[in-house]
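A protein chain is absent from this complex, but the other protein chains hold their places.
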Amino acid sequence: MTTETLIWLLPLPPLAAFALIVLFTNRSKALSHSIAVAAALLSWLGSMAVFIQAIGVEHLGEHPFHSVLEWLPVGDKPFEIGVLVDPLSAVTLFFVGWTVLMIFIYSVGYHNFGQPAGDHDHPGLPPHGATVHGHTVPSVEPMYSRFFAFIALFAFGMYTLVVSDNLLTLFVGWEIMGLCSYLLIGFWFAKPSARAAAIKAFMTTRVGDVFMLMGVAYLYAATGTLSFREIFFNEEVLKHLAETPALGGFLGFSAAGLIGVLLFIGTIGKSAQWPLHVWLPDAMEGPTPVSAMIHAATMVSAGVYMVIRMFPLLSAGWEEGGPLTPAMTAMAFIGALTALFAATIALAQNDIKRVLAYSTISQLGYMIAALGIGAYVAAAFHLVTHAFFKALLFLGSGSVIHGVEHGVLHTGNHKVDPQDMFNMGGLRKKMPVTFWTFLIGGFALSGFPFVTAGFWSKDEILADAFANNLPVFLVLALSALLTAFYTMRQITLTFLGEPRTKEAAHAQETPWTMTLPLVVLSVFAIGYGWVGIPEGLTGGAIPNWFHEFVAGTLPEHLPVLEFNILPMLFSIVIALTGLGCGYYVYRNVKAGDPDPLQKPLGMVYDWLKNKYYFDQLYDRIFIQPSIWVSEVFTTLWVDRGLIDGILHGVARISYSVGGILRNDFDLPVINQFIGDGSAKVVRSAGFELRKVQTGRIQQYMVAAVVFAVGALAFFLLR
Amino acid sequence: MTLLQFVFLVIAAVTLLSAALVVSSRNLVHAALWLIVSLFGVAVLYALLDAGFLAVVQVVVYIGAIAILFVLVVMLSPVAPKDNRSQVDARWWLPGVLSVLLFGGLVWMLSLWQGFTSEVPPVADANQLLVQLGSELVSPNAYVLPFELASVLLVAAMIGAIWVAWERK
Partner (left out) sequence: MIPLSWYLIFAAALFSIGLFGVLARKNAVAILLGVELMLNAVNVNLVAFWRYRAPNMIAGQAFAIMIFAVAAAEVAVGLSLFISIYRRRKTVVANEIDLMKW
């Protein structure tokens, strides 16, 4: 089997698993998860094989694995679809393969496989626990098979997106994931909050997707192709796009600029950038593996992956050191803003998953900002490392919640929120594996120097920003400080100190299916950074493999940034300060204490706690007006007043006209003479004629032949 | 009268005679057997028309499959009456008159056509005809679509026949 064939086959096992589970095995929980995990394993094996092949090829960027099929004949040339693995998709495939597989395994434990069915569980609600020998124990998820079907479809969407060689199949994968995220966020659909969150996520990302589709259509109209390589490796096309003014001279953009901005809006929706970030924290309503799927391995990464992919187009007309293109300016601005903005919100959240959600938004902002200032490789590097450590953190938080839920079932006090960090504390002794892996993930997120992967990737972004764009650097550095702070706050509140509730004291380590993925991912959360250590630091002793490999994706090779010790020192100081402050502030929060930040920050804290009131703002400016328009304007005024009024008037007039016609014309003339008279004629004719219908086939045929002979005679004797 | 004409006349006479017996025998088994004779005569005419392949297909498909199917159904299933009552409708004269009229009308109409008495043109290479037929039947520019449709039709007919004739307990 050639590598190309293997790449074509990569997305198929999850799709097959989806079909099999939905159609055949949904009654058997064990069979369903076996199929799903086996499919993930197959795709993982394939991805690793492709990855190993890919790193063995010299100059993979110039000779990628590429294979094309004709798909649809449209216009005068067929539309082609194909698969492409170049360095960027190779590294993406690597982390997608690992995280997807780990999440699949983790889901088995998370949904309490092997536990008895719950006493009062019913589909659409999280399991409430079952009573066995007088003890309450966790119960298995009632819609277990359905969950695996959905995440398998989700994995299919991601693999399709990564291996596709053109924007259209990328968009197909993108939308499959959008659908799956809707289904999975609303997985517990009997909870009103989950329903609302699912709809919110779907609608918000839809805003971005519509713009993205417009960008795709415009790109196709302008170039006649959507294939990445035909566009990006074609100087003329890019130059043409960069120099043609946009459709209708829109804001003075070039065509490339307008397409880039439209595509970037798609990413804003998908990767939850400001101002379309509101859906992502609410998406925490889904089961935790879903959060990890959406926020680490797949969907939000897909948004960033897409802009990294489209970088040659976004930067068409830009030269190293020159002024940024409109699309890049937008990205740098929105990315940096989002990074800071989300980091501040994360400071004041108490829900362990919500903190991570905002931290995800913030880290994605990092990548977007990095891309905006032209730090292509740094953005890709952070994408990969972030995927690993954020998947680790989400799965770890799921493990924590699971452990505390165990305590809740033990005490039977269901008022305790198992996701609130202020109800935890001291979990390090109860859940050692979760603690150590979470610590690794948290340190990677805050950029703990030298050991963790997050340090190297974040440092690369900061170094690039320091060299190219000082304002962006300052914003990103500040948010890095906040990141370290809230991460340490989370770790301290959750794991350190003493248990603040009885539930936390009775927490229990989760089964191996959940801890194994944590351990595997923490290996990458540490080790993956070492492939991208700047050569300047080690004097070239360790080659910066990642930069060399991924930079080859672009037709022109980006130069390696000259090493500067200053930003690295900066990030070391920032990370350590943030971590230290976080520990210091939260080290002995007692049960029932308010957040120590609440007093000094005052009103600002309330703002942060309420996410700058963005939900309320959107409610006021979008949702309330549209409800008002539909309820008052359209229903009451237009519908009831105007249209109904006209209709009533017309009805009254017609009613009286109808009365006259009925009594003076219809009854005597039409009914009695024409109506009844003709009916009588037809009826008697029918009675006579129906004798022809004997039901005997041969008589019918005789009649047919008589007419045929008659017609023949007519033409002959004419 | 050449030999070919003589052969034609003999074959045509045999074919028409056996066709007449097909539509008039009282015993359906006999009718089916006469059908075989008649079909065989048509096969010979195909051969006279330089359509050797069709002659073979006529024998294999029509006689070998269709006519034998008739014989089997008539002999093995109860659809054929066992007595020797007349198998022709009491009012047979009306179809008879119609058939004669149609025959007369067709011949008259054809005789008005100038090509009615055309002589046979030579063919360059009679062997080539079969090759041409074969390649055109499966060529996308010619008859591959009707050809495939015919195969779909046969499958559908087969499934339908089994379904309809299935004896449900």
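Order of writing sets the labels: A and B. Residues in every chain begin at 1.
What we mean here is this: contacts are C-beta pairs under 8 Å (C-beta built on N, C-alpha and C of every residue); 3 or more make two chains touch, one makes a residue touch a chain.
Because the structure is a prediction, the values reported are computed rather than measured.
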Hidden partner sits against chain B at residues 2, 4-5, 8, 12, 15-16, 19-20, 22-23, 28, 31-32, 35, 38-39, 42, 45-46, 48-51, 53-54, 57-58, 61-62, 65-67, 69-70, 73-74, 77-81, 86-89, 92, 94-96, 98-100, 102-103, 106-107, 110-111, 115-121, 123, 129, 132-133, 136-137, 142-143, 146-147, 150-151, 153-154, 156-158, 160-162, 164-165, 167
Mind pulling the chain A residues that touch the left-out chain? 690-691, 693-698, 701-702, 705
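Criterion: only the chains that are shown with their structure count from here on.
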Counting only contacts in the complex, chain A reaches chain B at residues 698, 702, 705-706, 708-709, 712-713, 715-716
Would you mind writing out the residues of chain B in touch with chain A in their complex? 89, 94-95, 98, 101-102, 105-106, 108-109, 112
